[in-house]
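Notes to accompany the following structure.
The complex is shown incomplete by one protein chain, all other protein chains being positioned as in the whole.
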Amino acid sequence: MSDSISTFSLLHSQFASIEVDAPSKALIDPSRTPYGESTRGPVGSNARRIDGVEKVTGTALYGADLFFDRADLFAQVVRSEIAHGRLVGINSEKSLKVPGVVAIYTAKDAPGTNRQGLIHRDHPVLVEDRILYRGDAVAIVVAETEQAAQQGRDAVEVDYEKLPVIATMDDALAPNAPKLHLDGNIMGGKRIRKGDADAALDASDLIVSETFVTQTVDHAFLDIEAGIALWDGHHLTIHVSGQWAHEERRLIALALGLPIESVRVICPATGGAFGGREDLSIQVYLGMVALRHSNKTIAMRYSREESMRARHKRHSLRIHYTVGAMEDGTITAAKITVYSEEGAYASTGPAVLRKAASHATGPYRVPNVHVDVYGVYTNNNPTGAMRGFGACQMAIAYEGMMDRLARQLSMDRRELREKNLICSGEAVTTGQIIPLATGVECLDAAWQQFERGAGKEKPLAAHQRRGVGMSVICFGLGYGDGFPDASRATVKFAPSGRLEVYTGGVEYGQGLITIMAQIAAEELGLTTNEVDVIWADTHRTSESGSSSATRQTYFTGNAVKIAASELREQVLDAAGRLIQVHQHEVDLVGGFVVGRFDPQIKRPLREIVAAAAERGFDLTGQGIFKPRTVCEDFDTGQSPRSFITYLFGAHIAQVVVDIETGEVRVERFIACHDVGKAINPQSVEGQIVGGATQGIGMALMEEVVMKEGRMLNANFTDYILPTFRDVPEIETVTLENDDPGGPFGARGIGEPPLIAATPAVLNAIGNAIGVMPHTTPCTPQRVWELMNPELALVSSGVRMLGLPDHARMAR
Amino acid sequence: MSDTATENGAWRLLCTVNGQPVDLQVPAHETLLYSLRERLGLTGTKGSCLEGECGSCTVIVDGEAANSCLLLSPQVQGCSVETIEGLAEGKKLHILQDKFLASGAAQCGYCTPGLIVAAKVLLERNPKPTDDEFFEGMEGNICRCTGYKSICEAVRAAAVEWKRN
Partner (left out) sequence: MYFQPHTLEEALEIRAKMAADVLPICGGTDIVVAMNRSSRPSANFLDLSHIEHFAEVRNDVGTWILGGGATFAQMGKMPVECLARAAMTVGGPAIRNRGTIAGNLGTASPAGDGCVALMAMDAEIELAHATRGRRTVPIADYFTGFRKTALQPDELITGVRFSSDWRTAWYKIGKRGAINISLVCCAIGIGRSGEARIAFGCVAPTVLRARIAEGIITQRGFSDAAVEEAAQSAMREVAPIDDHRSSAAYRRAMCGVLARRLLRQLRDRPVARGDAA
């Protein structure tokens, strides 16, 4: 390129002067982004999943697949039969007599702290005294066969002292309620104080209030918790799927009283997570047994029932939401009180409260905000991480309020939103300024897509009504709030010449390892076929943080990019030295080192790498990505940068409601998301469609039903997941407004599609039947109750979470 | 002539799996899913809900889709059983497997074997299914990750190129 400039100016010095305002197009390399990044490789392409072949041939090894030919002993956990009380005694006599049963362990056999919990270590691995939910583990039975372990488990006799069950948040908040934890039944809170909401409400033309209740949701990943462990006298190796291998390793080591460096966690192929593998599941049970049976591979798996009964769930939120607005539709204030059901233990509850608070007004301009979020303990399952993490429940509320406001103002719902959505340079709930806010753009793009396909609707029967609803959301990715959040990766060449990427991140179907391969391959001028990704093995991979919080594309993507570009520099430096050329005059293209100006220079990359290795060059790129976020102020909840970046999205749902039975069918669905850059557009679409489907499930059919601390639907017959027939072919629109801090401009995609979907469906139902839903899921019965409030009766026998009973609700 | 179990509750299972004859002693009450995975090492077929609600355990018995978690192994006595492991021929993938890869229809991959097997049965019977027939054939399989769109795309693409054997 420099050649052409010098020739150009030489030539033209002989002629008349030239205007040089506009740079010559010849000087712009079309294969690079405006930031100078290469885009001629796999980034931006639908590269096939690098673990795809194993998955379609059934050869990928998930936790339970490791049993065959390896398992020596099997373990099963005895769970509490009561939801609240004390463990009085355990009688193992009958159990030990079951043929094949080898041992039974209880808390007294626990070697370390016997504690788990991602934020507070408040959860005993094996019950010592207090029992706080019907999933607390009381004992572990070990046997030579799985069936013997199950029979041994059923033969253990446990004596309990029952205490009154705190079945609901109202029970927990009642004046003389038994205290579930030292500080009582409130786990803590989070607040936002911005401007003066009370004064602004007083000055508003209009005030609208509603109480929303969102349900307890189960992750229901298909790959039930299963895995193996082995203690060889020096190392405890655990093969169990999680979401943060390095953190799991630390927690396991502490719980078991082992030096951290002697524990190795390896994630097998993982079938879904959605936040459900953030807490420990079977790892410590396996470890405890392994330590007692050296050199024996211990195997354990849950049944579906145990998986549902034991695991944490999504927080159920009760949201009292008041919005003030002027007659012209300008929103003035929001005052919000949230009760979040924490269940028996804290899990990631404190972080969920935080995220709910910081997303309480979503993508809207609300100058005066007053939020209080309280966590309330009960004797139900601990509630913790699940895709959306508090922001999804809040979106149900703020998007529900937008439709209600529009109705009261007799204003078009879209117009009201566009009027109040923040623009670039404006602030969200926490006061953080968003440099690029594309809520309006997403909403407009979604409507454009909607209009393209409109007019093809089937005629309706007399008992059917059609409705359309929309939602706009925003979401801060990463842990945020100053919580340490970093990702590290290593990229290097194996002796075979293949490129290797090392990351601690967990692949559970989102396509993580493929996009990391794409990023690394892009930097090194290779294809993903030439890349291997080694992931989630604490002995081999560096810590990349959890696969959660929609953070991996941004954090680990950046770490891999940094590492790969470091390696690229090293390779180019080596090439320069080996070929005797300036390193900036060569490039890596298609597996070759090529001259950028001299076409004669072309050497296979492998050759250069091999020669460099032989000469002792260091060819290892390390990347660390550790951006700074700022804690939210304790009193005001404000922060100049709580989250590293924000994602925007808008959905439109078209539903048909049978107004006699309450059945709802989603007829059409459009999902628009601004992802910055789609590293793998097919994977982005997969996440959008999959996340929206989970959101539709949350809107219409999924709920965990508890009665006095007992789960009534711990199975797939009665925990209803969306099937082929429950979702239309979801139409996706992907916007790519470059994020200056993301790898190749990418942000992420994991959670927003779920967050935006549920409110769009609810708003569509409201549009169809003329009554706004306030409680999820909108099962046929609930929709019927909305239309027939005088006929709805709530029997006291079954307290279905979320059935509206406004009179009883604490405010 | 009736077959009965021996006193200790064992059953001599005689059938074919992926074209290979099987002669295996199993406890009579053992599910086919368990026998396939834990005795024959064919771990491609998965267990998830264990109640016939998700289809992860789908196998083909005498040409028809069946939930292996709900079959006691003796029930396939004398039958021909096909699992996901029987689809590819060496390194050559079955067209459904190839289309699943091309469409990105395997995300976490756990439902994938059951889905591919169900799709195979569907297309073998009816290589040009209508939308209704498609849903009838696939509605017994749940996917928690994809939202079904990429799966529909993959199966449709396979149908277009389907050759009857």
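As written, the chain order gives the labels A and B, with residue 1 at the start of each chain.
Rule of thumb we're sticking to: a residue touches a chain if its C-beta (ideal position, glycine included) is under 8 Å from a C-beta of that chain, and two chains touch if they have at least 3 such contacts.
Everything quoted here is computed from the prediction, not taken from an experiment.
**Q** In the whole complex, not just what's shown, which of B:43, B:58, B:83 or B:150 touches the removed chain?
**A** Of the candidates B:43, B:58, B:83 or B:150, B:58 is in touch with the missing chain.
**Q** Among A:525, A:722, A:743 or A:773, which one is in touch with the chain left out?
**A** Checking the options A:525, A:722, A:743 or A:773, the one contacting the hidden chain is A:722.
**Q** Of B:81, B:118 or B:155, which residue touches the hidden chain?
**A** If we include the chain that is not displayed, B:118 is the one touching it.
**Q** Among A:80, A:95, A:114 or A:151, which one is in touch with the chain left out?
**A** Considering all chains, including the one not shown, the answer is A:151.
**Q** Contact with the hidden chain only, please: which subunit B residues?
**A** Residues 1-5, 7, 9, 11, 28-29, 31, 50-53, 55, 58, 64-67, 69-72, 74-75, 77-78, 118, 121-122, 135-142 of subunit B touch the chain that is not shown.
**Q** Under the stated touch rule, tell me which residues of subunit A contact the chain that is not displayed.
**A** 147, 150-151, 153-154, 303, 305, 463, 660-663, 665, 700-701, 705, 707, 712-713, 715, 717-718, 720-726, 779-781, 784-785, 788, 791-795, 797-798, 800
We adopt the following convention: only the chains that are shown with their structure count from here on.
**Q** Can you check how far apart subunit A and subunit B are, centre to centre, with Cα atoms defining each centre and the answer in Å?
**A** Centres of subunit A and subunit B (C-alpha means) sit 31 Å apart.
**Q** Inside the complex, what are the residues of subunit B that reach subunit A?
**A** It comes out as residues 37-38, 41-51, 53-54, 56, 83-85, 87-88, 93, 96-97, 100-104, 106-113, 116, 135, 138-139, 141-150, 152.
**Q** Within their complex, state which residues of subunit A touch subunit B.
**A** Counting only subunit A, the residues touching subunit B are 46, 48-49, 51-62, 64-65, 67-69, 220-224, 269-272, 274, 303-304, 508-511, 682-683, 685-686, 689-694, 715-717, 721-725, 727, 729-730.
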